[in-house]
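Just one protein chain is left out here, and the rest sit where they should.
In order of appearance the chains are A, B and C, and numbering begins at 1 in each one.
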């Protein structure tokens, strides 16, 4: 591992690097499987059983079942892979993203209409 | 395509470039399929039927059935892919290579024991 | 000989594709965005490119974590739209240009760009949404497309500098191809956005507009920007903007700005769009 990771200082942000990829490998590969319609069907029918086919941790599986995307990301989920889950649920990127912010969907949608989340106070300002 | 291919001047040699890869794509992918034991079995049982599952040209298929490796190479076969065919037949790289030279197996084997085919007269000596 | 005549930059937000596919482009939310693309739709009909080299990122559609190429070039004859969980986008298959793509691959590999050569991959919204934005909804795309996929999923993406130099190498390759082809190069993705975590929804207009300024007139300088600055200022997904530098590196130092458009929001993203012609 690099001895320092300046990007860990960026607030409210998980950068998907090799360490995260390693932790989340099977979680992300599970997500990939949802790209095929028959798999989406089987997953919908019995989520725990489908998840049990993958060498994921129980914590990862529970996070999927709970659709707790922040938790999934802390356990190595990459957003583009996790997107297969919310696509399967029929919800959009905007809807899924709003669940990670602690805002309601209407609040989040309004924030975006108003120009998005401001960078002011949301960036790392110190030395790298 | 590059406007010149100096390597075409090298005697007795086909360099596997993008043009060859394009011509031989399905032939090579057929060869890849032989890496799986069940496929080797099916191929052995009915070679024409197995080949007909691939969008190869009839000329490519006939070259495979004839085990004419030089011809396969002229039709875009790459030696490492073609190797799956002779591995399936249970013959070695040395045996397969000898068939491409017009020498008998004992002659080829002796040539190798004697130090290999000489470069003298077997290289391109001109300007590139 | 083949020639790169122009470049296009555009965001490739999946919601834009959904809006087009579902007939929502004239709804109040979408109408101002699509208006910004009226110009390029007319412009491209006059330009009549033979081939578009389309730089984009795959979003875990063709590539999973088993294979993460830094740069991949699609040398196949045909590419299907990917099923990203909703079924494939209802758009025509993308027809490639195997000869030019292979020529580019061979040229840039020998210029020390370590490409992965791919044959056929499914192409996701990153590639098909730009095609829809520029060409509308035709029965068939009116030109050949060479997909150039860049890794921005697994940190680190290639640097801006690396991308800019790859653009130069691609230009050199195109100019040594001995067919008279009118070639465009498109850089897609961005602009500032963050799709994940508590900071989801980040939009940085200052950063984006400075980027739109500098990529025209100070691309060399812009190419020095570090990963950290993209991630910190433009959002975790803002790193995609390095791909615009591949497009810019393939154009002349001096270009004519034919269109500049910026709009917030499209879903979670700031939409940016440029049309640049070689002088």
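Heads up, the rule we're going with is that a contact is a pair of C-beta atoms (placed from the backbone, for glycine too) under 8 Å apart; a residue touches a chain by one contact, two chains touch by 3 or more.
Keep in mind the model is a prediction, meaning the values are calculated, not measured.
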Among shown chains, those touching the left-out chain: A, B, C
Residue of C:71, C:230 or C:244 in touch with the missing chain, whole complex considered: C:71
Contact partner of the left-out chain, one of C:79, C:141, C:155 or C:186: C:155
Residues of chain C in contact with the chain not shown: 65-71, 106, 109-110, 112-121, 154-156, 158-159, 161-162, 165
Residues of chain B in contact with the chain not shown: 6-7, 10-18, 21, 25, 28-29, 31-32, 34-37, 40, 69-70, 73, 78-81, 83-84, 86-88, 90, 92-94, 96-98, 100-102, 108, 111-113, 115-119, 122-124, 128
Residues of chain A in contact with the chain not shown: 1-3, 17-19, 21-22, 25
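To be clear about the criterion, only the chains that are shown with their structure count from here on.
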Touch-based graph of the chains, sorted into line, ring, star, complete or other: line
Computed distance of Cα centres, chain C from chain A, in Å: 24
Where chain A and chain B are represented by their mean Cα positions, the distance between them in whole Å: 47
Centre-to-centre distance between chain C and chain B (centres being mean Cα positions), rounded to whole Å: 39
Shared interface positions of chain C, touching two or more other chains: none
For chain B, residues contacting two or more additional chains: none
